[in-house]
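Missing here is one protein chain; the remaining ones are kept as they sit in the complex.
Now for subunit A:
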Amino acid sequence: MAIEAHGIAVALGGKTILQDVDLALRPGELLGLIGPNGAGKTTLLRAMAGLLTPAQGKVLYDGESARALGRQALARRVSFLAQGGDTSWPLSVEAVVRLGRLPHRQPFGGATQADSTAIAAALAHCDVAGFGERTMGTLSGGERRRVLLARALAVEAPYLLADEPLAGLDPLHQLEVMELLRRTARRGAGVVVVLHDLTLATRFCDRLALLDHGRLVAEGTPEAVLDDARLRSVFNVVALRGRHDGEPFLLPWRAQSHGQPDEI
């Protein structure tokens, strides 16, 4: 039981984006995908979601290829939350979340009880249940992002792949979204989240995968992945570390100036 990427290589427009990446996502875990801009995080996430076919390597979903599963079965198994918070048309919140039930539709079948239950649960989880009849255009950016997250949860897929769900959120909602993703994982789903905030990544993720220049350079517990050497070599930052309430935290503190030994 896992989404497994084996030896993934992706080239877009003649430029190598990913090279020889192996990564597995298991049910029940929250996996953080981190790395500097342009490291290939989104591309890896899209490959794992079956949205692009890698030039080399393969992605298996519980041992099966996307082709063997078929589009609709894959859509029921893997939910994908894209970057950005816009919808093309100002749909009602309820209608947006209902789109998450499309993979479950039957030919000529109407909405089922399971659909209503899933939609109500997703709305409640994301704290947007009161918005049902409002249209997307009347919501703030943060509210829209939470509605789109509810849409992704409404699929009730065993795997959720979220691309920068924290972008544009205030600190309260960043924390709430991370808690929500962790709860989703605790309920049994495998969750991958692409994020830039190393503090939240360290605090919430069970495991981190660090990408740099299209290669997976480290994978493991947050403490093991984000050691001082990697923070310097991959992110070019020096971090502050500490403990609070028995939990370790990490705070990127200053840019590393080249050629100088760091002093922390």
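Following the convention adopted for this analysis, a contact is a pair of C-beta atoms (placed from the backbone, for glycine too) under 8 Å apart; a residue touches a chain by one contact, two chains touch by 3 or more; residues count from 1.
Definition applied: contacts and distances are computed from a predicted model.
From the set "ATP-binding cassette domain-containing protein", "ABC transporter permease", "Acyl carrier protein" or "Long-chain fatty acid--CoA ligase", the protein name that UniProt assigns to the chain left out of the figure is "ABC transporter permease".
Among A:T16, A:S92, A:T199 or A:Q256, the one in contact with the hidden chain is A:S92. The hidden chain makes contact, of the residues A:G7, A:G84, A:G220 or A:P248, with A:G84. In the complete complex, the hidden chain is touched by one of A:L23, A:A49, A:L139 or A:A239, namely A:A49.
Mapped onto subunit A, the interface with the missing chain covers residues 46, 49-51, 71-72, 74-76, 78-82, 84, 86-92, 94-96, 99-100, 102-103, 105, 116, 132-133, 135, 148, 151, 155.
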